[in-house]
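Some chains have been omitted; the remaining ones sit where they do in the full complex.
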Amino acid sequence: MCGIFGYIGKGEASKITAMGLFMLQHRGQESCGIAVSNGKKIKLIKELGYVKEVFYEERVDELDGFAAIGHVRYPTRGKPTIENSQPHLIETLSGPAYAFASNGDVVNYKMLREKYEGKGVFFHSDNDGELIGRMLVYKVERENKSTEDAVEEIMEEVKGAFSALFMTKDRIYAFRDPFGFRPMIFGKTEDGLAIASESVAMDILRIKNWREVEPAELLILTKNGARDVKFNGEKLRKRKETAHCSFEIIYFARPDSYQYHQFVHDKRVLLGEKLAEKDNVEADAVVPVPDSSNFMALGYSRKRRIPLCFGLIRSHYIGRTFITPSQSVRDESVRQKFNPLYRFFHEKRIILVDDSIVRGTTIRKIVRMIKGAGAKEVHVRIASPPVKFPCRYGIDTPTFEELIANRMTVEEIRKFIEADSLLYLTVDELKEVLDSPQDFCYACFNGEYPILEKE
Amino acid sequence: MCGIFGYIGKGEASKITAMGLFMLQHRGQESCGIAVSNGKKIKLIKELGYVKEVFYEERVDELDGFAAIGHVRYPTRGKPTIENSQPHLIETLSGPAYAFASNGDVVNYKMLREKYEGKGVFFHSDNDGELIGRMLVYKVERENKSTEDAVEEIMEEVKGAFSALFMTKDRIYAFRDPFGFRPMIFGKTEDGLAIASESVAMDILRIKNWREVEPAELLILTKNGARDVKFNGEKLRKRKETAHCSFEIIYFARPDSYQYHQFVHDKRVLLGEKLAEKDNVEADAVVPVPDSSNFMALGYSRKRRIPLCFGLIRSHYIGRTFITPSQSVRDESVRQKFNPLYRFFHEKRIILVDDSIVRGTTIRKIVRMIKGAGAKEVHVRIASPPVKFPCRYGIDTPTFEELIANRMTVEEIRKFIEADSLLYLTVDELKEVLDSPQDFCYACFNGEYPILEKE
Amino acid sequence: MCGIFGYIGKGEASKITAMGLFMLQHRGQESCGIAVSNGKKIKLIKELGYVKEVFYEERVDELDGFAAIGHVRYPTRGKPTIENSQPHLIETLSGPAYAFASNGDVVNYKMLREKYEGKGVFFHSDNDGELIGRMLVYKVERENKSTEDAVEEIMEEVKGAFSALFMTKDRIYAFRDPFGFRPMIFGKTEDGLAIASESVAMDILRIKNWREVEPAELLILTKNGARDVKFNGEKLRKRKETAHCSFEIIYFARPDSYQYHQFVHDKRVLLGEKLAEKDNVEADAVVPVPDSSNFMALGYSRKRRIPLCFGLIRSHYIGRTFITPSQSVRDESVRQKFNPLYRFFHEKRIILVDDSIVRGTTIRKIVRMIKGAGAKEVHVRIASPPVKFPCRYGIDTPTFEELIANRMTVEEIRKFIEADSLLYLTVDELKEVLDSPQDFCYACFNGEYPILEKE
């Protein structure tokens, strides 16, 4: 999972892009980068670290230009190195004249890489973004194709998810794969044009009239405005329906974002309500695992009229787990992140709401911690279906073996996490909550992959 | 406002201290430091930055020893320099043999500094912690007093707030001023003894039987156990009552902490309820300014049966304000921190709950932002009395002139912050919520300073 | 003035190149760089600083490969930036597949740069080496010419001095301009082939049977051996004679080098003798300005049987001038470099031998310093003719106006430098000392430039 942002317009392109990336920080904390064009050449800064640490004022000031694209990375394909970070700056005899950034994952990466290496193209990284970027430059510089044609060929050749930005010295090409796996928003400021992974990044720019970039759509952004090219998505994906990522709605997106034509927080409240509807366990309090399941817990609490309580206090200063002395509490890695209210849980029957269970280890630690704090019963409620299959389109889920729901029944999971009861949503219940449910991908829940490597 | 942590026992003292400071990070983000003793000399590392950035594993490993004291700093007296950071390492011909860290503020700093400079004592910083530390060493090394006697003299000479840790090569002296302004907790692990500003730092160490260090109490901690000295608090403070900081309960402490013999989150729920009791404005939703007023909003919502909503999404990645391009939203510094749910506020009447108003500029930006998002009415509810007087005991409140409640009536403040109505608690209502209200300091609300420079 | 070194063979190419550059450090102290190929891609490290500081062991170990080219830079064209440093790594869609380094200066740089920018070639620097390198890549990649043909075209198009190394992934092309301005040596080790600016770099590699690369010669070096291409030098330069730089013999080359078919130190002794032959001033001691005129002073001293004395002690630790407090001696910048023996000069008549006078400011400071040390007379003897014209072929001489001999007669110079007498060699006397004098360039002495921009 990653985030992208692009801007072209009057001045300050890199500053606006830094701000946009900052609002997308939740989509990737490993590294970030911005490439900016002043019309003569493209300059790139990318580093491991958070946006606000990498792009402090003086740093952004180095990046003058009217067009910029940026990226925050959450590692999927390739090692956590600067080379594998995005954007990619692509240099030819014409200079540093192209930059590329993408959110997604390429299913037929290996085959395509070998094919283009065979044509003499050199790759600096193992990253799928670099692959698409250099394919485009190859088509344009060596095969003398128009960029529009090159993008259309990419939509045919590249199997997988890509919400992509390709910048030349004077324009930005923004395009999204035919399935529309990952989100992509287009907006207009008074002075320019912007592209972002999520609508929250538009908010900070005073943009109200943004819209989604459609699957199989290409937007050509220049200083003078945007031109729109819509390829035949149905033909390109060989089916009618798109495949929006349902997990974005459940977990990944910020609650204040609009994605796939729906408001994320609304859907999360509904998921909590849906869960409540089929539940009747008696309890004294509903406690969310903060902050990702706050809206789900709120929906559940309201529906069932059991009071919502902030029983777990989340530390704002944790990223990765901090050092852990042997004298500290067992399961201290969870304790550093969440601390239970002292005496609150004493003798209480608790509904603990979370958005999903992947490996099951964290929720087990939380259950234990709550019981250690005196809770009489802990009933775990998950506002999504069991995650049984790895994602192939850009979310860093673990392997089959690591997914607890792949190797255990719900009852076995309940025992493993030491809960008194455990309830999930079904895929059908999830669908009932979403608008246009047929246009979503549920592969991680039901294994129905919309696209595979050998196709 | 700052946080302190100390540990003496079997091994890993600096690791345990780093962990303890991490749990106290909310009390100070400017700088942090740890001094550790291995019995032969004391070593110190302190830096500007967060605990988890400064004290990564390799760094802590450099600090071997069985006793350590640490500090997180929120600047009060002195500039934000490393010299003004704590702990202070005090070196004499006996080597780096003493370290000192304190939470509080010294009222008669100037007079004491001149007095001890006159005795030939050199100060590296303008920090009040260094003052008390070097006064102690002067008394011990130059005047050949016992450390107990020296601490007692400090309790007489030093006017102000200090929850302090003084470490020699083989022991830690923990003591608290006679008024008990700032919190201080003492706990025992299986292997050692710990002191912390708040009880949350004990949680991570599996310590259940902690207790407060009493005002005017001195604890002498060695590898073999603790010895207790209780000075005559009433005589030292020339009055019966202590002066616990009521603002800790309202804002500063973590909600999951226990302070001054009460649970912070309980009191915050009660403050919200107290506010609700005297309110009757009609509204559609109660929205907290996250996360500091979450419990207050919960109490208010429950009492008035108006639904609680998370209408503002807080960014987890902001510390100080990030760079701000001119094209971004006005009041973007608040927008980077809080973003409103899109369409949620539309045509709604909102109860906006916050813990306090200091300058009034932030709440005004939030009110404007919510109205910009379509709210019909915004009623601001503050779960504490107006802050009219600067704190002199360790909280970094601004000057008289900057405190909005010092120069405006409530109605004028309401107009300034552009709210439709504004309601505060009274000091008496605050007192009704606290246990042993006579033992608290309300100086920032009513100007009744328990202790002044010239006394 | 710069130095180049290249090696291809069995392993350790970058280590050998670092060693070679170290021996050429006197030719350029501003920056240094090494590009190395492992057959798949070319890696480059270049930095401001000395060879032994930049290329410490761990650094060189990063540069594995069987072929390498390196450069030490003494700035001529372009600012002292890393971009203007050499070698240049040239990247295309084929990757970082070419590197280029050159010693010399291009007379028609401006015209050629504009011409190739017009063809879409992008330049990262203002350096003439990058110009030739990218011209070669353009001819090979875009015009599909053979590298041999491309080099021959360079010899026609590029006016000026270039002793150049062009590396592809698997070979090194070494070539020298038709005039042979700057030196270039080719040698064979047991395991490989080497190219260097001066023969001293061959000494360290145990290479005895080196030879000069001839003007207009191209050597194609591979792991399997060298192939030789000799272009028609006379036709390319439109005249019979080459134009070796006579200033290399006088000053620039190390005395232990062999250049243009002659031993440098032998020639320097002869220059001193030639000066002595026409001199009859009475004196007590011959003192060289160390170390550059040591051999000249030795020749002078022997011929005139006046004792040689090391009256000036040279500091080994000075590079650029160190900080200078106002209390220190006047002309302290010279004093930091040269210190006179205390009492040695007292009442003595001194013959002060130097290799050349450029601006006249340094020699004046030395004369003053010697007189200040008590010398009765100081007779300055310069073992070369007056430098009246700027070099256009790679030596960083100042402008016309700054050259003292351009605006003053010898007698005026004598007065300016405060010497009791001053004697230079004539150009004819210089020619008498050199072998094949017709093959040398004396433009800086007599203004007869062998090649001009507009030709």
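First chain written, first letter: the chains are A, B and C, and each begins at residue 1.
One rule holds for everything that comes next: contacts are C-beta pairs under 8 Å (C-beta built on N, C-alpha and C of every residue); 3 or more make two chains touch, one makes a residue touch a chain.
Keep in mind it's a predicted model, so treat the numbers as computed, not measured.
Every protein chain here shares one sequence; 3 sit in place, and the complete assembly counts 4 copies in total.
The working rule: only the chains that are shown with their structure count from here on.
In terms of inter-chain touching, the protein chains here are arranged end to end in an open line. When chain centres are defined as mean Cα coordinates, B lies farthest from subunit C.
A separation of 36 Å divides the Cα centre of subunit A from that of subunit B. Averaged Cα coordinates give subunit A a centre that lies 57 Å from the centre of subunit C. Between the CA-based centres of subunit B and subunit C the separation comes to 67 Å, rounded to the whole angstrom.
Residues of subunit C in contact with at least two other chains: none. Across the complex, subunit A meets subunit C through its residues 41, 90-97, 120-124, 134, 137-138, 141-142.
Residues of subunit A that touch subunit B in their complex: 12, 15-16, 18-19, 22-23, 25-26, 50-52, 55-57, 60, 189-192, 199-200, 203-206, 254-256, 258, 263, 265, 291, 294-295, 298, 302, 307-310, 313-319, 322-329, 332, 335-336, 339-344.
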